[in-house]
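For this view, one protein chain was removed and the others were kept in their places.
A, B and C label the chains in the order they appear, each numbered from 1.
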Amino acid sequence: MKKSIVSILVLVLGFILVGCNNNETEEQKITVYTRDTTSGTRGAFFDIIGLSELGSSNEKLVEGFVEAPNNGEMMASIRNDKNGIGYISLSGLASSNLKGLSFNNVEASETNVLSGDYELKRPFMYIRKAEADLQTLIEKQLVDAFIAFMNSKDGKEIIANNDGIVEGLNSAPTWDNIKDDHAEALATGAAVEIHFGGSTSVEKIGRALSEAFSSLAPRFKPMHSHSGSGAAYSGTRSDGNLHLGFASRELKEEEKVTGNYDRVAWDAVVIVVNKENELTNITTSQIKDIYLGELKNWNDLNS
Amino acid sequence: MFKVENMSLHYGEKMALDNINIEIKEKEVTAFIGPSGCGKSSFLRSLNRMNDLIEEAKIEGIVKLKGENIYDKKYDVIDLRTKVGMVFQSPNPFPMSIFENVVYGPKRQGVRNKKTLREIAEKALKQAALWEEVSSRLNESAMKLSGGQQQRLCIARTLAMEPEVILMDEPTSALDPIATQKIEDLIRELKNDYTIIIVTHNMQQAARISDKTAFFYMGELIEFDKTTKIFNKPKYDQTEKYITGRFG
Amino acid sequence: MEKIKLRNKRADKIVKNILLVTAVLSAVFIVIIIGIVAIRGLRPFFLSYDGATVNFFKFITGTKYYAPEYRIGYIIVNTIYVVLLAILLSAPISVLTALFVAKMAPKFLSNFLTTTIEVLASIPSIIFGMFGKGYVVILVRNFADKFGIVTAGGQSTIATVIVLAMMIMPTITMLSITAIKSVPEDMEHGSLALGASSTQTMFSISLNAAKPGIFAGIILGVGRALGEATAVTMVAGGRGSGPTFGLFGTTRTLTSTILTGINEANLGSLEYDIRFSIGLVLIVVILVVNLILNGVKKRLGKYYEKS
Partner (left out) sequence: MRKVKKRQVIDLSLKIITYLASFISVIILGAILIFVFSNGSKLLSFKILTTDYNSKPYRLKTTKDVEGLSFTNPNITDAYFSEDFGFAVKDDYTLEGTETIRFVYIDENSPLKTSVNEQGDNEPFKVDFIFDSTMRAVYKDGSTTTIFSKDGAKNVVDTLNGAIKIEAANVKFEGGGIRGSIITTLYLIGLTLLIGLPFGVLTALYLHEIAPQNKITNLLRSFIDMLTGIPSIIFGLMGAAFFIPFTSLLFNNPDMKRGSVIAGALTLVVIILPVVIKATESALSVVPKSYKEGSLALGATKTQTTFKIMLPNALPGILSGAILSIGRIIGESAALIFAMGTFIGDNITITGRSTSLAVHIWSVMGGEIPNINLASTIAIVILIVVLILNISVKLITNSFMKKYK
């Protein structure tokens, strides 16, 4: 009996040692963080820097990359990893206490995004479920009213308050002027569950809008469950469980087929590092080499 | 071998043994007899300090083993028990193989060499007249042996320690007559090499195998003399009444 | 009087049948559970989900888990690896604690420890998960940072092992205490009488004789560790590929795969139904592991059956 226990122990220790040595221990090694394949931020990021095939598969990604399921985990991991580098939505930068790098010497700011100088620009889109797939009329009316509110001045103010970049804030009509076209939706009555989902980068904006709108429409009961931009299209198909799905990237062709989509606001992807990292700028070729694994150490970068 | 001077034993307030004085010679079989609860087993257990396990047991007086008082602070109880082996009333083999049971004692004292262990086992089992029955299945579980075989196994493992004294607390009371007979023959065999002290209810057994007999009654040692004298013309009438079975 | 006796007899019959029906119903639940999980679990291998049917062999042996090919080969290996490590970590500690409580400790200390273990056993697994994610994971991360080892914020195999070990320790300890306490005293006296010291007696006799009981505790612990879901999901990290043997790499077990992302999966989609297949695999794994362990226990027990 003792012999068998000892043999199990040796076997397990062997495994642990085997597993352990593929974690490099040099000080300056860059740890590369990326989002999961359903994330819109990931899709937009790799498209713009010219590695679009990395958008949906981890095949060519650098060995030992770490996958974060949502924005929060990505921020938390880099906050705790001096050698970490990753990308998050510009709308999350303020609250992330991470350091945002300028891209090709252009600072990630609202003006540079609107002017187009900042290249890592990407739209926040929404897709709504086709009318035919909705069970009841009230659901259609509530979704129409919500979209109207989202595009109204009040809606755009709320989006801006959550670091989304909106165009035509002052020219948009206020809600008070357009609310009469949605009288049935705003009437009182039994609560109607409206499901929101899709990109986690747009979740903060989505929840702020739905919370404000629920004070306008008594029947409107928002249910949020965000997992990634991929769910925006799959969730709003006929068998999906979403009324409205957000995506934090340009929509693919097959996602535009229903025609029920539009842009909510502009946002940008900002490359972030730990606060203690002295780097301030990064170029397209440098970031590409890091994610492909050709550039492994921080000191190679500064040379 | 043993020299006991006015020794008494208390379990809390209850007095179990009162002022015992006895001297036990080497290479003799001494039997302790007496009604149940008379303290004969308690006395036997004091000879290898098994009473230490009972918290409220308190010993006074001197118990000398070959001149040294075994209740002296400096006396190592482990050393005592390697010299004074003990066999219990009901056989208590360990849940291991026969071989492991026999070499358990020596192993605990640090004997590691495989060959010496096998030799010790063979010698002890032969001494305990168990070798023929088990030599082919030493790795089998000791639990599978019969009652008599198990008791002889316990004797074998005690012998493996090469003790000088073997204490036996009613060793055959749980066995059938045939097994009892085998144990008694074994004790006669062992007499030539070891001092044996046996506690028994069975007076015929005491008469058959012991050289000396001590009669205990109510915690006191009434009479201690040659077995032949005790069973033919005992000095005290209490002993005589007990032997003729009028009470006890 | 006659009428009442008749009524009594009839009432007696009816009540007996009612009781029989309830008993059969409660027993039937296990069949419903296995049946439901099996039916829904086998669907992905036969039906097509908009064109994709899962190939069973790839499903069992694959080393990558993401839509639409769900491969859980490496997840099975991870699960067994994590549970094995959890047992190796918690069993010695539990057995030694049990020995201390049953044999060594003075009265007040053994009562105190027994209460501690009983309280630990009654703590729900969600709180172990929360403690894992809030404290153990941070501990692992800081430790790894000191040695420059890369971790995904501390979520790792070692964190999962520690949390699982903490959860199964009370189970093993309690059963070991009863097993050690039930070792017959004359066996211990026999050992002492042969000149073995009290510590030697405890380790070679008390533990040895209690082995069947201790092993039963370990089997129970393994069952609980294999079935634990919420606590593991919070600390495992959900790695998408390859078996993870490195202690600091993130991992993924059968239960954490079933649980993660259950809200987002559309009802009836492959992503939803594949969880039933994994559930089926989990049941099979638990059955197989139990059979093996019981076999070992029987072989182990060969020294204990009385003649």
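The rule is simple: contacts are C-beta pairs under 8 Å (C-beta built on N, C-alpha and C of every residue); 3 or more make two chains touch, one makes a residue touch a chain.
This one's a predicted model, so the numbers in the text were calculated from it and none came from an experiment.
Of the candidate positions C:223, C:242 or C:301, contact with the hidden chain is made by C:223.
When the missing chain is restored to the complex, the residue among C:78, C:125, C:191 or C:251 that touches it is C:125. Contact residues of subunit C toward the unshown chain are 8-9, 11-12, 15-16, 18-20, 22-33, 36-37, 40, 92-93, 96-97, 99-101, 104-105, 113, 116-120, 122-131, 133-135, 166, 169-170, 173, 197, 199-200, 203, 223-224, 226-230, 234, 255, 258-259, 262-263, 267, 275-276, 279, 282-283, 286, 290.
Residues touching the missing chain, restricted to subunit A, are 70-73, 76, 94-95, 135, 154, 157-158, 160-163, 169, 174-176, 193, 200, 203, 208, 211-212, 214-216, 218, 223, 241 (touch as defined at the top).
Just so we're on the same page, only the chains that are shown with their structure count from here on.
With centres taken as mean CA coordinates, the chain nearest to the overall protein centre is C. Centre-to-centre spacing of subunit A and subunit B amounts to 83 Å, using the average Cα coordinate of each chain.
If you average the CA atoms of subunit A and of subunit C, the two centres end up 37 Å from each other. Annotation: 49 Å between the Cα-based centres of subunit B and subunit C. With touch defined as above, residues shared between interfaces to two or more other chains in subunit C number as follows: 211.
Contacts with at least two other chains are made by no residue of subunit B.
Partner subunit C is touched in their complex by these residues of subunit B: 48, 50, 53, 78-79, 81-82, 85-86, 88, 90, 92-97, 104-105, 108-109, 141-146, 154, 157-158, 161.
Residues of subunit C that touch subunit B in their complex: 184, 186-187, 189-197, 200, 204-205, 208-209, 211, 302-307.
The touching residues of subunit C, when paired with subunit A in their complex, are 66, 81, 84-85, 88, 141, 145, 147-150, 152-154, 157, 211, 238-241, 244-250, 261, 263-264, 266-269, 300.
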